[in-house]
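My questions will all concern the structure given below.
Here the complex is missing a single protein chain, while all its other protein chains stay put.
Chains here go by letter, A and B, matching the order in which they are written, and residues are numbered from 1 within each.
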Amino acid sequence: MYHTRRSLMRYLKNAWYVAALSSEVGPEDLFHRKLLGTNVLLYRKQNGDPVAMRDRCPHRFAPLHLGKRDGDQIVCHYHALKFDCTGQCTHNPHGSGNIPKAAKVPTYPLQEKYGFIWIWMGDEPADPTQLPDYSPLDNGPPTGIGYTHMHMNANYQLMIDNVMDLSHIDHVHGDAISTRGQLSPIIPEVKETERSVFARWEWKQTPPIFVLSHFLPDPQAEARHFFTVEWMPPANIQLSVGGAQGDTPFEQGIGAYDLHTCTPETEDSTHYFFATRRNHLEDDADFNAMKLKAMRDAFELEDGPIIQGVQEEMNGEEFFDLDPVLMSNDIASVKVRRNLLKLLEIEDSKTPQAETAKA
Amino acid sequence: MYHTRRSLMRYLKNAWYVAALSSEVGPEDLFHRKLLGTNVLLYRKQNGDPVAMRDRCPHRFAPLHLGKRDGDQIVCHYHALKFDCTGQCTHNPHGSGNIPKAAKVPTYPLQEKYGFIWIWMGDEPADPTQLPDYSPLDNGPPTGIGYTHMHMNANYQLMIDNVMDLSHIDHVHGDAISTRGQLSPIIPEVKETERSVFARWEWKQTPPIFVLSHFLPDPQAEARHFFTVEWMPPANIQLSVGGAQGDTPFEQGIGAYDLHTCTPETEDSTHYFFATRRNHLEDDADFNAMKLKAMRDAFELEDGPIIQGVQEEMNGEEFFDLDPVLMSNDIASVKVRRNLLKLLEIEDSKTPQAETAKA
Partner (left out) sequence: MYHTRRSLMRYLKNAWYVAALSSEVGPEDLFHRKLLGTNVLLYRKQNGDPVAMRDRCPHRFAPLHLGKRDGDQIVCHYHALKFDCTGQCTHNPHGSGNIPKAAKVPTYPLQEKYGFIWIWMGDEPADPTQLPDYSPLDNGPPTGIGYTHMHMNANYQLMIDNVMDLSHIDHVHGDAISTRGQLSPIIPEVKETERSVFARWEWKQTPPIFVLSHFLPDPQAEARHFFTVEWMPPANIQLSVGGAQGDTPFEQGIGAYDLHTCTPETEDSTHYFFATRRNHLEDDADFNAMKLKAMRDAFELEDGPIIQGVQEEMNGEEFFDLDPVLMSNDIASVKVRRNLLKLLEIEDSKTPQAETAKA
C-alpha cells in the first residue's frame, strides 16, 4: 500500500519537461514557475539563450526572481549576491568580498526547441537524445501554429488519460469536433514500444468533423477520418487528426498535428502545455487565434471540470488501487500508466536509499 | 489517546441521516452533496421517487452529477456509461459495448418522510424501523411548517450539545425567545433509554415568551411554559415548546414542534436541517416565512459564531479529552455524547479489522 502510494506521488525526474513556452520568457524577464515541486527561475542571456536555476539564493533562501538582472547575471534582492548563469556566485558585497565555495545555485540543463523551453531536473546527466522529435511543429508559418499554457488542479496522469483515450470527445466536447458517435465503438489499433504507446482510430462520417469540413472538397459529403495519439515519457502526446474525401490519401488531406505535454507542478497540480499546427488556412492569423482559443476553452471549460472532479474523487489515491472498471477504450491510457510505473520503478531503484528517505 | 481520537472522528454509519430536504431535489435535478465524507448524487425517478448513489463513475471516477438524465437513468459526462437507478451499468458505447461485471455504482437506501429524504449509508441492511416517528411534522397545512438547510463549519456533536442544553437561550439569543432568566436555574427532568435522551424544563414567566405571547389569551399575564428535547440516534432532536395560561392544559396551549437533525459532511463540518411546525396562525404563509427566517438567523448568526469558535478552540480533539468543566445544565447533552460513544463502539466492534484499517 505504502509503496504504491509513493509511486503515485512521484514523477520521473530524469526526463525533459516543458518549463515554459518560448514566448513566456521575454528578454528582460525573471520568470519563475514551480516545476516538479521546486521553484525555478528562468531568464534569457543577452544572446537569447535561456537559463534555468533554482529560484532560491543559497545564502538565506530568498527567491531569486525578486532580484534583478546584471547582464547575464542575477543579483539577489536580499543581500546582493551575484550569480552567473552557471549558478556560480561571482560577487559578494559584504565584508572582504570573499566568495564561499558553496555559494552556488543549482542550474538545470535546457533545450529550446519546437517553441518550448525544455528542462531536465534529474540528477543523472541530461540526455539530449531523450527529447523526441516534434519537428512537425516547426514546418509552416507562425500563423499556422498556436501555443498555450494552462494550469490544472489535477495530477498530470489524469491529463494523459484524457488525451490517450479520445473516446470521450463525443461526450465531453461540443459539435465542433463531434464524430457523431462513430469513434466510441472503434477499438483503436494500439502499439507499444519500450518508450512509447501509440493508438489509431480510423472511420468514416457524414458530414465530416466540423472543424475540418469547410476545408474539404465537399463539406456535406462523407469523409474518411483518423486520429492518432502517441505518448512518450514523461508526459508528451503527439496527436494527429485528419480528414480526406474520395481517393485523396490522408497525406494530402486536411488535418492538424498537436503536442500535448504536461509538467507536474506538484503531485496535485499540473502545467498543461499545448501546441497545434494545421495544414490549412496557415496564413490567417485571426483564424489561428480563434482556433487556439476554442481549443483552450474546450480543455479548460469542458475537460477541466471533469478532470478536476476526478482528482477530488480520487483524493490522492493511486489509480489502480481504486479498482477502476476498465474497458476497451482504456487500452492505450492504461498501457501508458503501466509503462510510466515501470519507468518510475527503474528510476527509483537507481536512487540511493538515503536519498529516497530524505525526499 | 489514539483510540479516543478515532472515536471522535467517526459517525454512525448504520443509521438514517437526512440527505436533503424533499424540496431541494427537483424533478429534473442532479443534486449532489457530501454526506459522511462521501459525495452522493440525488435525483428523482419520473414517478418522483428519490434515488441516491455514489457521485462517482466506477470507470474513471468522474462525478456523476456532471452528467445528464436519460429517463430514470444517469449518463456519465466523461465516457457516456449509463446507469440505472439500482446503480447497474446498462449501456457502454465503447468497443463491442460489453458491460463489465464490476460496472456498478453503490446506491443507498432512502426513505422520503416528514419533508426530508433520509439516507442509509452503512454496510448493514437498512432498517426502516430505525427512523423514528416524526409525524407531528405532517399534521397541519404547509403554511404551518418551515424547513431549512444550513451549513456549519463544526462537528455535528457540537450542534447536538447546543440543542440538548437549552440553558443557553437566555444568553445567546435575543428577546424573542427569552425566558427572562427562568430557564437556567432549572435542573431539567432527564430520562434516558437505550436509544434516546429526553429532557424537560417547566416554568412560569411574566410576560410569556415573546414568540408565543401574542397568541395567548393575555400577552402580558403570567404563563406556564415548557421545553422538551428528545435526542435519538444518530443526530435527531425533537424539540417542543409550549405556553398556556390559567387552567388551560399545555395540550390546548400555544406551541411548536421542531425537528433539528444533523448530517456530518466531514468530521469538521455539518449539514444542519431544521423543520418547525406551529399550532397557531397556521394558514399565514407570510408569518410562516418570517418565523422561519428569524429562527434560521438565530442559528446562523447567534449560535453559529459560538459553535464554530468552539470547533476552532477544540482543534479536532475529543470533547472529554479536553476535560470540560461540566455542570447541571450539561446532563442531557453529556448523556447523548456517552450514548453515541457506546453506539460507535458497538458499530466499531462489528467492523472487520481490515475494514477499519482501510478507513
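Here is the rule we use: a contact is a pair of C-beta atoms (placed from the backbone, for glycine too) under 8 Å apart; a residue touches a chain by one contact, two chains touch by 3 or more.
This is a predicted model, so every value here is computed, not measured.
In the complete complex, the hidden chain is touched by one of B:170, B:300 or B:348, namely B:170. The residue from A:94, A:191 or A:204 that touches the chain not shown here is A:94.
Only one of the listed residues, A:79, A:204 or A:350, touches the absent chain: A:79. Checked against the full complex, the one of A:66, A:190, A:281 or A:341 touching the unshown chain is A:66. Between the chain not shown and the residues B:221, B:289, B:326 or B:346, the one that touches is B:326. In the full complex, chain B touches the hidden chain at residues 161, 165, 167-168, 170-172, 181, 184-187, 305-306, 309-310, 312-314, 322-330. Although one chain is not drawn, its touching partners on chain A can still be listed: residues 39, 55-56, 58-63, 66, 76-80, 89, 92-98, 100, 102-103.
Following the convention adopted for this analysis, only the chains that are shown with their structure count from here on.
Averaged C-alpha coordinates give centres for chain A and chain B that are 47 Å from one another.
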